[in-house]
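Missing here: one protein chain of the complex. Every other protein chain is in place.
So, subunit A:
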Amino acid sequence: MHRVITRLLLAGLLLPFGVQAAPPRDMPILTIHPGPGGVSHVLSVADLEAYPSRSVTGLIPDVGDHEAEWTGVSLASLLQGLGEPLPARITASAMDSYRETIPISDLERYDPIVAYQRNGEYLSISQRGPLVIMYPYGEHPELLTRAFFSRTVWQLDELRLE
């Protein structure tokens, strides 16, 4: 019963935003700024989908989200694919001007992804999409702390390599 209520609540959370469609997959949506002297990369969802996908179990904290399977591209392999050397840290920014720094050790230890699908579906902006930095909370329960919640940046639109 409890589960059913939770699901209904979840559906109620997400459904109202269904009225807003997900952005076109070829719309440029993520800008990656390398260090000084580098050339910025602007990527669409389709660009990200060109990389090998990686799935993790996780959730968006603080907004009543439930654990789901998130599919995207490994942040580390994305940087490698773009030919960018691994920086000391990455600052991720969101459309609502939120930003948080991710130490490079996270990439080595937990391999977070830039997710574009939740349970196989693209997300609209009102659903905190289209891109979300997702940590493998299901695989690593020790990540369920505020530090990693802060690094789970949704409505991701910029990565700054430092």
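One rule holds in what follows: contacts are C-beta pairs under 8 Å (C-beta built on N, C-alpha and C of every residue); 3 or more make two chains touch, one makes a residue touch a chain; residues count from 1.
FYI, contacts and distances are computed from a predicted model.
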Listed names "Nickel import system permease protein NikB", "Carbohydrate ABC transporter membrane protein 2 (CUT1 family)", "diguanylate cyclase" or "ATP-binding cassette domain-containing protein", matching UniProt entry of the absent chain: "diguanylate cyclase"
Candidate in contact with the missing chain, chosen from A:D96, A:E139 or A:E162: A:D96
Positions on subunit A contacted by the hidden chain, ascending: 9, 12-13, 16-17, 19-21, 23-24, 27, 61-64, 95-98, 124-128, 144-146, 149, 154-155
